[in-house]
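Have a look at this one before I ask anything.
The complex appears here without one of its protein chains, the remainder shown in place.
Naming follows writing order (A, B and C), and every chain is counted from residue 1.
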Amino acid sequence: MRAGWREVVPGEALRGLHGAESAVVLTPDHCSEVSLVVRGADAAVTAAGVFADIAQGSGSDRPWFLSRQEPGARRRARRRSGALENRHDSRTDTRREAVMKDLKLTGTRPDHGRSVVEIAGVRVGEGLVVIAGPCSVENEEQTVRTAVAVKEAGAAMLRGGAFKPRTSPYAFQGLGLKGLKILEKARRETGLPIVTEVIDTRDVSWVGEYADVLQIGARNMQNFSLLREAGKSGRAVLLKRGMHSTLEEWLNCAEYILAEGNGQVLLCERGIRTFETYTRNTLDLSMIPAVHATSHLPILIDPSHGTGVLGMVEPMSLAAVAAGADGLEIEVHIDPQRAMSDKEQQLDPPAFARLMDRLRRLRAFMDGLDGDEGAGGKA
Amino acid sequence: MRAGWREVVPGEALRGLHGAESAVVLTPDHCSEVSLVVRGADAAVTAAGVFADIAQGSGSDRPWFLSRQEPGARRRARRRSGALENRHDSRTDTRREAVMKDLKLTGTRPDHGRSVVEIAGVRVGEGLVVIAGPCSVENEEQTVRTAVAVKEAGAAMLRGGAFKPRTSPYAFQGLGLKGLKILEKARRETGLPIVTEVIDTRDVSWVGEYADVLQIGARNMQNFSLLREAGKSGRAVLLKRGMHSTLEEWLNCAEYILAEGNGQVLLCERGIRTFETYTRNTLDLSMIPAVHATSHLPILIDPSHGTGVLGMVEPMSLAAVAAGADGLEIEVHIDPQRAMSDKEQQLDPPAFARLMDRLRRLRAFMDGLDGDEGAGGKA
Amino acid sequence: MRAGWREVVPGEALRGLHGAESAVVLTPDHCSEVSLVVRGADAAVTAAGVFADIAQGSGSDRPWFLSRQEPGARRRARRRSGALENRHDSRTDTRREAVMKDLKLTGTRPDHGRSVVEIAGVRVGEGLVVIAGPCSVENEEQTVRTAVAVKEAGAAMLRGGAFKPRTSPYAFQGLGLKGLKILEKARRETGLPIVTEVIDTRDVSWVGEYADVLQIGARNMQNFSLLREAGKSGRAVLLKRGMHSTLEEWLNCAEYILAEGNGQVLLCERGIRTFETYTRNTLDLSMIPAVHATSHLPILIDPSHGTGVLGMVEPMSLAAVAAGADGLEIEVHIDPQRAMSDKEQQLDPPAFARLMDRLRRLRAFMDGLDGDEGAGGKA
Partner (left out) sequence: MRAGWREVVPGEALRGLHGAESAVVLTPDHCSEVSLVVRGADAAVTAAGVFADIAQGSGSDRPWFLSRQEPGARRRARRRSGALENRHDSRTDTRREAVMKDLKLTGTRPDHGRSVVEIAGVRVGEGLVVIAGPCSVENEEQTVRTAVAVKEAGAAMLRGGAFKPRTSPYAFQGLGLKGLKILEKARRETGLPIVTEVIDTRDVSWVGEYADVLQIGARNMQNFSLLREAGKSGRAVLLKRGMHSTLEEWLNCAEYILAEGNGQVLLCERGIRTFETYTRNTLDLSMIPAVHATSHLPILIDPSHGTGVLGMVEPMSLAAVAAGADGLEIEVHIDPQRAMSDKEQQLDPPAFARLMDRLRRLRAFMDGLDGDEGAGGKA
């Protein structure tokens, strides 16, 4: 079963649910949801029974949605909150409530479970998922060679921009369709799913033919028409935080996508705009625990745009993993000196391979740190 | 020999220098500096010779200063820059130069060495140093019991405010001298050096009698008179970044202290003010690599004020260690529910002990990550 | 002749130019422009001669554009720069150059003239133009009654949102087409041109059938596809400044519209996002002289969103006029207590009438202040 949300109809057997899992069913108006705890061998039967029950009396012709709760994610989340879970922090509670007040689908689950978004076999929300690739698709050789290199180093998905939102109308605007075809070729060669940005409501459906994940950039975070269209596309969506957007606004933008019945949303922090000019943006890693406290969606970090400084990509990536990020999006170029955009913040393949090795080891260490305690608090 | 800067006179044998070390000698006007590379068995003799040479012709009666460069720190710094060291990033170079243009003593060394500041036996700039304790000193029992608890958990220094800068004149302003006497008692009981804030130029010298480290808070970062006075005090100074201060301004404030001949300065990032209201401040962890790229001073992180959210202290502390922070300053209270200030962001002793355990293990892992590669790139 | 840009072809007589005027002709690639100073009785003949000359050798089939420079605007601009015009301010010059470096059409003219944008007989860039009306079109009665009231008080255009960009997908999103039809009715009743927001590239052409001015909101300022589409629409465009956008970014967004051959652009400052929470946004009135120094386009101020505080609309409107704003956009509702959005920042008709009276008198006073000096520096 695909993660995220799935359409169901009253009376349908809730296929794909296993024992000891939980699931959530949303009513057609998205205004209420019911948690199902599925136990025993005949889980699907039980769940279907509960579902039939709650569906009673619904005359709506809009679809119901079902989301499976990952037991692994749930357990990890519980472990992470750790020793602090019994501390009452009323100010934080107030702020959490304020952030979540309009969220019906994006906020935390009653069981505190975290969603896993599955994209062409890659499960985001479990291990550490790294999306890597060039800022812009420039030509076939540059893109395919970069794709092969990042795949070899362990990246799980390929990023690359075919439509580039640029401050000036006279700057390179991307290759468009030609770029998408190059990305398709790179996917054929490497098997990596493609993450690419979409900037126009009219392009969503046909770009979705090429992309596995539609990226919505920081400048378009509150382009609500684009969010709705992406929601309808059925494609997974990577939603960057606007450079001037609060957590509350960001999660409400995700809500626009989920409200269209598309639960496959990845959040990505990419730095906010402050008075500091040494870094290109101020990378706000506190969004990792903030999203974990207010939403069930996976949270990724983009240290490339988040700092704009080559030498900061590695330390900020390590920091993100230590803080519990579900993934990273990193700019890598086969020959950064010749890149047509973001020249100075793209890693070359050897630096990326070195970074991947460290990230993998750090993540394994962090999982052990959680695991030791989970196994009996020997730590 | 005490780390940081030390007064020397022309002709003096430069004691405490060992073979294969380097040192820096500053001229009396702080306007130029000379790096000494000290080699061979008779290191001190060699160095003294060079020193006598450069001192030639100086008629000033203001003291010269000597700073020993830590070979360990230097090696680590080199390793960390790693695979990226040969990449030319001209935009970053321009920004680094802009930040460092007025810095004579605070900027990076020619040999890229990082300074170790030694405070009553605690060496900041080598391993991970954690400063912990209550926001405010409230009474003897609260302070001493907290001190015993944080010492037991592995903290290296005790923090506690006797003078509290508060937004309203009617809020609790701290116990003043009475608070300092309580801190002195806590030091006697635990042996932990004391870090406490000073907010008035007139208090610097007598507060310095009680404190091992004078803390200058974010609101006073550009209180230049206070910086000078702290510089003259001879005490180590922990300088917080202003909530609206750029890296350049922050390092220039450190320069005010170093220009008084006091090189024992610890920088501490504590969150900046942005539009985001979910967190109390936006903790800017990118300052860790930024300070490492522009200064030789140790950089600490304060996740308590930096987030203002109890549940974020742990993930942000882990992130800071992964990004290479030299230390942390964390608020811990024996009974947070009854704290007179910052009630909701102070850890209790069990949570702190758990956090310390994880931080220690993460730091050891990070050192291994560096070490493996240093030993031959087996990673 | 309509103000702004007009298509011309090589060899065409440049109709509508009068003696002692100046005009600017843009080459088809928008990459260069030629200033024409038109003198004498046979102005059009002269200009046409020059134009034929510069058109020589152009093989492009893309259109040329002509912009008439308003002599009145030019004279006023010269007077305003007044006593300061001979002062050399190199830092400001550097910043102006940085802002304008990518601007071909939006930056200042060689003759420092300011453009007048003419919309259904309303000339923006000469006197003070006030756009007023409700935040949202809610129903016919509310809209038409408000339109009648603001017309009576002296407003020159009617604003009203049919598509509302809202933080939450569950908030009132506007009446859409139904709202546009209501606005059309209000125009029939009052003769006021309509300003209404467009939020989707697909809607631009048909919304343009109803609107005289397409408004692009702060959240969509960098929705580059929408900017291009608005540029192609041939309709005047009111471009709000993004809440975290620099002057440079804002003017480059205007450039996207002008680069499509549409010079009828009004800039509108509506407050930026800062740490201050007393006001909804921080209204940056310094953008009035800043735009005057870096662009020939008219600059309007929106004190309603810019402050979000009812009692601040009047003082900030007066301040904007004193600083030289070309216009204001103010939210007025026939019954603010019952408004469906922005309830607390909309004026009622009596308050708006009182404000309009004061604004008119202040503007007349300000023109006199300029005029006295222009007439011989008696001031």
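By definition in this document, contacts are C-beta pairs under 8 Å (C-beta built on N, C-alpha and C of every residue); 3 or more make two chains touch, one makes a residue touch a chain.
All of these numbers come straight from a predicted model, not from anything done at the bench.
**Student:** Any idea which of B:Arg123, B:Arg145, B:Arg166 or B:Arg361 touches the chain not displayed?
**Tutor:** B:Arg166
**Student:** Quick one: which of C:Leu103, C:Val195 or C:Leu285 touches the chain that's been left out?
**Tutor:** C:Leu285
**Student:** Sort through B:Asp111, B:Glu140, B:Glu249 or B:Asp335 and give me the one touching the missing partner chain.
**Tutor:** B:Glu249
**Student:** Mind pulling the chain A residues that touch the left-out chain?
**Tutor:** 273-275, 277
**Student:** For chain B, enumerate the residues touching the unshown chain of the complex.
**Tutor:** Chain B touches the missing chain through residues 102, 104, 165-171, 199-202, 219-220, 222-226, 228, 242-244, 248-249, 252, 255-256, 259, 273.
**Student:** Suppose we count only contacts with the excluded chain; which residues of chain C make the list?
**Tutor:** 81-84, 87-92, 95, 99, 244, 246-248, 272, 274-279, 282-286, 288-290, 293, 306-312, 314-316, 318-324, 336, 344, 348, 350-351, 354, 357-358, 361-362, 365-366, 369, 379
Everything below uses one rule, namely that only the chains that are shown with their structure count from here on.
**Student:** Do chain A and chain B, two copies of one chain sequence, contact each other through the same residue numbers, with over half in common, or through different ones?
**Tutor:** Counting shared over all numbers used gives more than one half: same.
**Student:** Go ahead and note the Å separation of the Cα centroids belonging to chain A and chain C.
**Tutor:** Averaging C-alpha atoms per chain gives centres 39 Å apart.
**Student:** So, what's the distance in Å between the C-alpha centres of chain C and chain B?
**Tutor:** Distance between chain centres, rounded to whole Å: 52 Å.
**Student:** Roughly how many whole angstrom separate the Cα centroids of chain A and chain B?
**Tutor:** Here chain A and chain B have centroids separated by 36 Å.
**Student:** Residue numbers in chain C touching 2 or more other chains?
**Tutor:** 244, 273
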